Structures are given as structure tokens and as C-alpha cells.
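Inspection log for the structure reproduced underneath, given as C-alpha cells.
Removed from the display is one protein chain of the complex; every other protein chain stays in position.
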Amino acid sequence: MEFGPHLILASLEGAVTAAILSLTAIGLSIVFGVMRVVNVAHGEFFMLGAVFAWYISQFLGTHPALGFVAAILIAPLLVGTLAAGLDRLILQRIDYNPERTIVATIGILYILQQGTLMTFGPDARPVAPPFNQVIAIPWFEFTDAGFEIYWPWGLGITSYKLFIIFAAAVVLAGVWLLMTRTKFGLIMRATQQDRETAQAFGVPVDKVFAYVFGLGAALAAVGAVLVVPVQQAHYLMGFDPLLLSFIVVIIGGLGSLPGTVIAAVLIGMTDGIISVFFSPTLAKIIATLAVAMVLVFRPRGLMGK
Amino acid sequence: MTERKIDRDTKISRRTMLGTLGAAAGLAGSTSVLPGVARMAHAQGSGPIKLGFQVHRTGIGSAYGRWYERVATAAVDRINASGGINGREVEMIAEDDGTDPRRGAEVLERFSSLHNTDAVFGPLFSHVVIGSAPRAGELKMPYFVVSEGHHVASGILNRYTLQPGITDVKSQVISMAPFIADNVGKKVTMIYPDFAFGHDHRDFFSEAIAAQGGEVIQKIAIPPTETSFTKYFPSIPRETEVVYHVMVGPAVLTFVREMGEFFGGRGPALFGFIDSLEAVDITSPGLEFLDGSYFWEGMARHAQPDQTPHEDAYRAAVGVDAKGASVDDPRDVSTYAHMFGVWETLAVMKAGMEASGYQGPDDRTALIEAVEGMTDMPLSDDHPQGDKVFNGKTHQVFGHQNITQLKNGTLERVHRTSIEDTFYEDEVDYTSQSF
Partner (left out) sequence: MTGKSKSYALHLCLIALLAAAFFILPQYHVGVLSRVMVLAVYAMGYNMLFGYTGLLSLGHALFFAAGMYGFGLSVQQGGLPTGLALLIGLATAFTVSLVVGFLALRTKEVAFMIVTLMFAQAGYLTVLYFGSITRGDEGFVINTAKRALFGVDLSDETARFWAALLLFSVTLLAMAALVKSSFGRALIAVRENEERAMMLGYDTHRLKYVAVLLSGTLAGIGGMAYALLFGYVGATFASVQYSIFPLLWVLLGGAGTTIGPLLGVLFMYYLIDISSSFTDAYMLVAGVALLILCLFAPQGLAGELRKRVFPWLP
């Protein structure tokens, strides 16, 4: 493929990656920002979202679109409830001690992974997308005959992938409104800034934390439900989103939601675009080091204060 | 040089202690360095024959591991139903290696020291095999791998490691080249994981297709952590006549689907190793574009019209229907192209033990020598995939390879290579190594 169309295609793919990543990362960012804990099990909530989506859609067995709608409504709710329960049961008891939380969430990670393996099995399970048309994209060239438009081989995107980008934008806007325009958002931000003072003003911090933890997990699950028609549900799928989300949250600047989204877009796009210029593994190495260097030279992240 | 002194002293005291233990059990001076206690039961050649099964129950290999275990269980049941080995019952002890090379080596220690197995078999993933094989050699434990890696025949392992039940990637790949060049196309783009086995495909195939007058015009190595693939497809040159793909891991279905979306039915011909779709339903949504594409299969997943009675029996024993899916659940697709290797490996182990009059761990070297002495393995219930030739020097078996074409959702065999097509020059002679 010529350079121009290749770049367009890589950018589009990068945008899809960025969309999913920003949803997964925004969940982690809220948890990280408000509760100041490293949740190693975040990727497993993503995985559970995908697995539940598969289960729900094949249980209903109707039109893919109906299964998808059911999945996107139910799966995040289930995952969020589970996470909030785990918060109350475990994290609250260890008082959100940073180091103990790491051990506890690794424990949760093992349990969720093994539990999924035993009930769901080791196979990768596909979910049919609700709609999936290939949209070809034209390109132009200057030939002897002048300006010409043509349709390059393979340059295109599916309608479902476009939908992912759109849906992610809607959900992110919703989160933004929740954080800035609602009382719950105000309480969350107050808790984030100063836990003790918030408590003194009558904010039920424990309860807020359980909701925040549940919300973070549910957002990861939303990302997973969106991605599962493109990828497949698999019990080991949570690890890469976990690592990437961490990276995004820190690069964006701890506790900054706009920073998280910017970083997700940056990393998603870098991943896509660098792949145009280098062989795949080398591209990954370079992208990883490039992003690490951002942090080396801006230790507080892009939007960190 | 204090270290050496300590070393010698303790060796003596340890051996003395073991000697004492052995003597107490009425078992005088053993040459083995293994502790004696459990050797006793075996020494008399009574009790069951214990075979350790190193299985990928968890980790990246678990989809394969589950089916390998199903086949192993069926094969052991069959052996026991026909009187066991040398009149003794076979007991299979399965241990999960987590598809991890370190755990793999640890599991071998468990088999050797805790379970006192007579031999070990079963791993598929190359890194587990290579990580465990040194321990097998040190523990003097016959280690029968079912991995299709070229590691055994390349000579990097040791005399205790054998691969008598499945052919290796080198012979699979080189035997594909003539068919591809003659029937599919000569200008090839290869897509493979940036893993050692992907590199084996790249190197062996590039050479083999060049010998047929073809050419690999582009090589795309995909990093293993990748979950989306579309961005790599533009690197496929337009003049490509065949895309040769071999992917593994949970993302394979994504890979194949995105490839379909990319080409939109206008692309080059496809030739894939079924690894790209092992344990995946070939009629999954999004795979329609695969119609007409070619696959390598060790054993054809979909029952062919001329299926032998031996394969009938094998399918029934393993519980797999004519579509290669579980009899109980048609959505549960097996790893049919590879898993026969476990069945045939166990048959070879039985034959080896019987030929050597195997009684207990003292006869392990005799077992290996017996297997090394094997050559022709005829098509039979023991070898349902087809007849094979074993090379005792390289510890590697050679056999027929199948090429199937997907037509209306069915994989129809269009070519079956001869065994000679899969031969290459020996790279090692393990029989010249000492035990």
C-alpha cells in the first residue's frame, strides 16, 4: 500500500485502540485519583466484562444487536457490583494501605482468572458485532491525467469500529458530566483533594470509595463489551489492558481525567502510526521507549500539577 | 578450592546415607544418584507403570492442553483395556506446568522425585520443552514431547528427549512448498508471530519455496502482545500471490477476521497453518472470506470421505465428531490437527517398553534404546494419522502432511504429501551421546 493510505489506515486503527484504552484507563484513573491505590485487578474486571458479554449474548441467542444491547447494559452493572463488593470485603479492611492493596489485588487477580478458567474454559470466544459493514475510503493521486480519485486495496474501516470510537466519546462525555455537574462528582472530587476534610464535612468516605471502585471496574467492563465483537473473550485477556491503562493514567498525570484521555489518544495513535515506519516488534519497542521518555522528561505526566 | 572439597565430602555422605537407606530395604549398591526409597516398589516390576503427563492446564497453552489431556486419558484407557504394558496397568499422573518453562522443569522434578514416574510425556509449547529438557537429562527421565518444534531434531536437547508422535515444523514447512508453488502462487508474503517457531517457519519456508522457483517477498513478524492487526496488512505488497499465515494464541480469531475485512474478498490466495484456527470454529462469524483458502493440517479436522477405520476408532475414543468438535458440545472445537500426537506418542511408549521388557526405572535407558531402534510405524489403531518413519538418530518422527481447502464450511483434503517429501538431512546423532 502507498504511504498515504497506509498512514490513514494506521491512524484509524490507532483511534480505535485509543477509544478502548481511554475507557479502560479512565476507570483506573478515577480509582487511582480518588482512592490513591494501585488496583492490579483492573484488567480482570475488563476481562470479566468481555466474558459476561459473551455469556449474555449466547444465552439470549437472538439477533446479535439485541445480545449486544443486553450485554452493554448488564455486564458493566455486574462487574461494578462485584468490584464494589470486593472493595467493602477486602480493601476497606486493609485500610487502602498502598502496599497491601497491591498484594490483595494480585490475590483477586488470581482468583478471578482461575475462576473464569474453571467456569468459562480456556478458549477464546467470539461475539458477533451488532452491525459490521466495511466502509471503503477513497484516496487520490496525481497522474498524467491530473487529479484522480481511486479506492485503494484494503483502505477502509468497519462501521462497528467507527461505532466504538463514537460510543467511547459518549461514555467519556458522560463521565465528565458526572464528575463536574453532579453532587456525586463533587463528593468524589472533594474526597480526592482531601480525604480527612471531606470526612469531617460528613462525606461517607467508605461508601464513596466502594462506589468509585465499582464505577472504575464498570467503565473497564464497558470498554470490554465494546471491544469483544472485534477481539474475543479470553480468560487471560486482562493483562495487556492493565499495563496499558497504568501507563496511560501515569502519563496523563495522576488524577487528571483530561490528561488520561489525551494520553490514551497519544499512546493509541503512536502505536498505530509508528507501525507504518518500522517492522512491527521494533515499532512496539520504539513506541514503548518514546512514551517512557515522556515520563522521564515530564515526571508528573502531561497534565500533572 | 574449598567449594570442591565440600562438594566431594557431601557427595560421599549423601551417597552413604542413600546406601544405608537402600540396604535397609534389601537393595544393595545402586549406581543411580536418585534417592532410593520409592525405587523399591519398581525394582520388583510390580504395581502400575507410572507415566507423568506434563500438561498446559493453565496459561497461554490451556486451549491445547485441555484437548491433549482428553486424548491422553483416552489413550491410556485404551492401553489399559488391552492389558496395559507388560501386563501392568498404566497410571497417568497429570501435572499442570502453567505453560511456563520454569514450572515445567519443576514439574519434571516432581515426577522424578515425588511420583517416581517411569517416563514423562506430553508438552506442546516449545519454551516449556526447552526449559524442561535439561532437567529431564539430569534426572535421567525419558521425556517424550509432542511439540512439533524443531528443537529435538536440531540437536540442542539431549538423549533423554524424544519426539516420536508428531512431526516437526521443519518437515511440515518444507513439504508445503512444492504444493504452494505449483497450485497457489509463487510470490509469498509471510505473516507469523515474532516467536522462535515463527522464525522457524520464516527460515525453513523461505529456503524451501526458493528451491521451487518461488520467493518470499515480504515477512511480517507480529509481536506476541498484539491484539489488533489491521495496521500491519498494508505492508503486504500488491504483487503478493499467496499470504502464508501461521498465528497462535487467543488473538488468532481477531487476526483472521481482520485479514478478511482488510481484503474484502479481493485479496491474494491464502495458505495458513491451521494453528491460526486451532480450537476455533471455522464457521465463526466473520470467517466467511476464508472460503477457498488452503490449510496445513497434521490430521484433517473434518472427516474425509476416505477416512480409515483407524481414524474412525480414534475419533470415537476421543469423543470427537466428524467436524472435529466435541461429541457433547458441537461448539467445543478440538485441536484436531495436533492432538493425535499424544495418542501416537503413548502408543510408541508402550511399544518401546514392551520391546525392551521394561520393568522399572533401571530400564529407562533400555526404553530409549528400544525407541531409537524403531523405524517404520505402519498405519494402525496405534497410528491413526498415518504411517510414519522414525529416525532414531535425531529422535524425530516423520510422516504424511495434509493440505485441505475450505469449501462451503468444510475442510476438504486436496493434497497429502509423501513421507519422503518431509525428509531433510540429519543435524544430530543422539545415539552417539552417552546416557
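Should a chain be cited, it is by its letter among A and B, assigned in written order, with residues numbered from 1 in that chain.
Note that a contact is a pair of C-beta atoms (placed from the backbone, for glycine too) under 8 Å apart; a residue touches a chain by one contact, two chains touch by 3 or more.
All figures in this text were calculated on a predicted structure; none of them were measured in a lab.
**Q** With the missing chain put back, one of A:Leu9, A:Leu23, A:Ile56 or A:Leu109 would touch it. Which one?
**A** A:Leu109
**Q** Among B:Ile156, B:Ala211, B:Ala313 or B:Val327, which one is in touch with the chain left out?
**A** Going through B:Ile156, B:Ala211, B:Ala313 or B:Val327 one by one, B:Ile156 is the residue touching the chain not shown.
**Q** Would you write out the residues of chain A that touch the absent chain, in ascending order?
**A** These residues touch the chain not displayed: 32, 38, 90, 93-94, 97, 99-100, 102-104, 106-111, 113-115, 118, 239, 243, 246-247, 250-251, 254, 281-282, 284-285, 288-289, 291-293, 295-297, 299-301.
**Q** May I ask you to list the residues on chain B that touch the chain which is not drawn?
**A** Residue positions of chain B that touch the missing chain: 1, 3-4, 6-7, 10-11, 13-14, 17, 33-35, 37, 57-58, 95-96, 100-102, 105-106, 109-110, 112-114, 126-127, 130-131, 133-135, 137-138, 149, 151, 156-157, 194-197, 199, 223-225.
The rule we apply is simple: only the chains that are shown with their structure count from here on.
**Q** CA centre of chain A versus CA centre of chain B: separation in Å?
**A** Once rounded, the distance between the two centres reads 37 Å.
**Q** Any idea which chain B residues touch chain A in the complex?
**A** For chain B paired with chain A, touching residues are 58-60, 62-63, 65-66, 194, 220-223, 225-228, 230-236, 238, 250-254, 261-264, 266-267, 279-280, 284-286, 332.
**Q** In their complex, what parts of chain A are in touch with chain B?
**A** Residues 1, 5-6, 9-10, 13-14, 16-17, 64, 114, 117, 121-124, 126, 128-129, 132, 134, 136, 153-156, 158, 230-232, 234, 236-237, 240, 272, 275-276, 279-281, 284 of chain A touch chain B in their complex.
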